[in-house]
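A single protein chain has been removed from this complex, and every other one stays in its place.
Here the chain labels run A, B and C in written order, and each chain numbers its own residues starting at 1.
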Amino acid sequence: MSEAMRTVKFKIYRFNPEVDIKPSMKDYELTIPDKQDMMLLEAILRIKALDDSLAFRRSCREGVCGSDGMNINGRNGLACVTLLSSLKQPIELRPLPGLPVIRDLVVDMKVFFEQYAKVKPYLINNDPPPAKERLQSPAERKKLDGLYECILCACCSTSCPSFWWNPEKFIGPAGLLQAYRFIADSRDTAKVERLEGLTDPFSVFRCRGVMNCVEVCPKGLNPTRAIGHIRSELLAEGN
Amino acid sequence: MVKSATSLTGNGVRDWLWQRVSAVILAVYTLFILGFIWLTPQLDYVAWFQFFQGIWVKLFTLLAALSLLTHTWVGMWTILTDYVKSTRLRLTFEILVIIALFLYFLVAIAIVWSV
Amino acid sequence: MDKKRPVFLNLTKIRMPMAAIVSILHRASGFVLFLTIPYLLYLWLMSLSSAEGYDALQTALHGGVTQILVYLVLLALVYHWVAGIRHLLMDMGIGEEKVSGRRGAILVLAVVVILALLLGVWLW
Partner (left out) sequence: MALPTYTFDAIIIGAGGAGMRAALALAESGAQVALVSKVFPTRSHTVSAQGGITCALGNVHPDDWRWHMYDTVKGSDYIGDQDSIEYMCEVGPQVVYELEHMGLPFSRLDNGRIYQRPFGGQSKDFGGDQAARTCAAADRTGHALLHTLYQRNLAEKTNVFSEWFALDLVKAADGQGFAGVIAMNIESGEAVFLHARAIIFATGGAGRIYQSTTNALINTGDGIGMAIRAGLPVQDIEMWQFHPTGIAGAGVLVTEGCRGEGGYLINKNGERFMERYAPHAKDLASRDVVARAMSLELRGGNGYDINGVSCVKLKLDHLGAELINSRLPGIRELSITFAGVDPIREPIPVVPTCHYMMGGIPTNRFGQVINVDAKGKEEVLEGLYAVGECACVSVHGANRLGGNSLLDLVVFGRAAGLDVKEKIRDLPLKSVTEAELDAAMSRLNRWDNTREGESVSQIRFEMQKTMQEDFGVFRTGEHMQQGLDKLLQLQQRLNHAAFTDHSRVFNTSRIEALELDNLMATALATAHAALYRTESRGAHSREDFPKRDDAKWLTHTVYHGEGNRMSTRAVNMKPLHVKPFEPKERVY
């Protein structure tokens, strides 16, 4: 008994700097059992078994490491948590927008990580630590929910027009979410300095409330709201 | 911290605040003018002219003109810094926009004055 | 090596959600309004200059190019106004969630369409 099969069509952005002058879209077809659904990443892995020159990043394959962010049918997302059946064919795969392409679906994320590093994404507290843990009430801890879960996949920042136009100046949704994660932490003592570093017209205020970040975040986080909170804090501080 | 000399106040919080305050003033002014046009039963030149003769209307109009100057500058500055990547070209545009906005503002004052 | 690197930023291939479209149109309408400031100043000056000027404007507003131009300017104004209110509400933390953001965007478009119709009825 042979299983009924179907063909899934793909168009994938290809660019290898050693041979290509400019990028192009390459067609692929994958034959899979009719009834079987799978994650997009699994399909790309199968394509790679057929054409080993295709390059992309992947690691955890369950949506927590943030490696396989890409532009899927025009929308940023993680291949590993996107069901094939949810996509219109031909499935068009491109690298994350706005970042230099190293090869195929692999982008250079340097500027993205620089913006992240800029917000000093670590707890600052120069008081000598207690012998045990610093206490934090469940209510104080709850303020970090929706902030600390970011996986740095860059789906948000690379879908943000403000980040496209000013990637060196606008921190971008991912970085700003982390900025607020530390502003909101009851254990952090550097709130004032953190806020002072964000008062210029670019770092935070390039956000125009386009909300593409909220639309694409694979973890369901809301950078727009976090940016709103930062703005409120800035206004309250009277900067 | 990103330095910027050409934004309205050079400070993101204040730029943002001015854009919002001016937006609210303009929004209310728009309603005010449209409301007058719709609610005046027999709108003619005299009614129109007399309306702008009122001292409060004059003041409100000047305030709105000032708001327009502010609001437009913040908006245009943002647009230019987003899309025009050549510094020289952007500065040129910025100067042109500033000159234009000031001229418009002067014209608005003149019109209000003339009534 | 860096110089050879392409960047994918083909806006026709990137899907824009409703909220993004509403936001981009807000900028576009603002830009249009900036360009039309001199025209509005001219109309305003004309309306206040004299009874003849006022009447001429009244006539122009009931047919022809002026009517269409004024309609388009008012359309941009209405759009910028309504979408601007949405942004002000978002500044207050209203409509900042994924679902409410989409709803807000659709609401803006719906209100603008209605107002555009009413505006048309009024002008014609």
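Here, contacts are C-beta pairs under 8 Å (C-beta built on N, C-alpha and C of every residue); 3 or more make two chains touch, one makes a residue touch a chain.
All figures in this text were calculated on a predicted structure; none of them were measured in a lab.
Contacts of the undisplayed chain with the visible chains, over the whole complex, involve A. Contact with the omitted chain, checked across A:M25, A:V111 or A:L144, is made by A:L144. Interface note: of A:C60, A:V192 or A:L235, the residue touching the hidden chain in the full complex is A:C60.
Interface residues of chain A with the unshown chain, by the touch rule above, are 16-19, 48-49, 52-53, 55-67, 81, 102-104, 106, 109, 113, 117, 120-123, 125, 129, 131-138, 140-141, 144-145, 148-149, 151-152, 182, 185, 187-188, 220.
Basically, only the chains that are shown with their structure count from here on.
Each chain gets one centre point, the mean of its Cα atoms, and the points for chain A and chain C are 32 Å apart. The centroid of the Cα atoms in chain B and the matching centroid in chain C are 16 Å apart.
Contact of a single residue of chain A with at least two other chains is seen at positions 161, 208, 231.
Chain C contributes residues 27, 30-31, 34, 37-38, 41, 44-45, 47-48, 50-51, 54-55, 77, 81, 84-85, 88, 91 to its touches with chain B in the complex.
For chain B in complex with chain A, the residues that touch the partner chain are 1-4, 7, 10-13, 15-17, 78, 81-83.
Residues of chain B touching chain C in their complex: 20, 23-24, 27, 30, 44-46, 48-49, 52, 68, 72, 75-76, 79, 97, 100, 104, 107-108, 111, 114-115.
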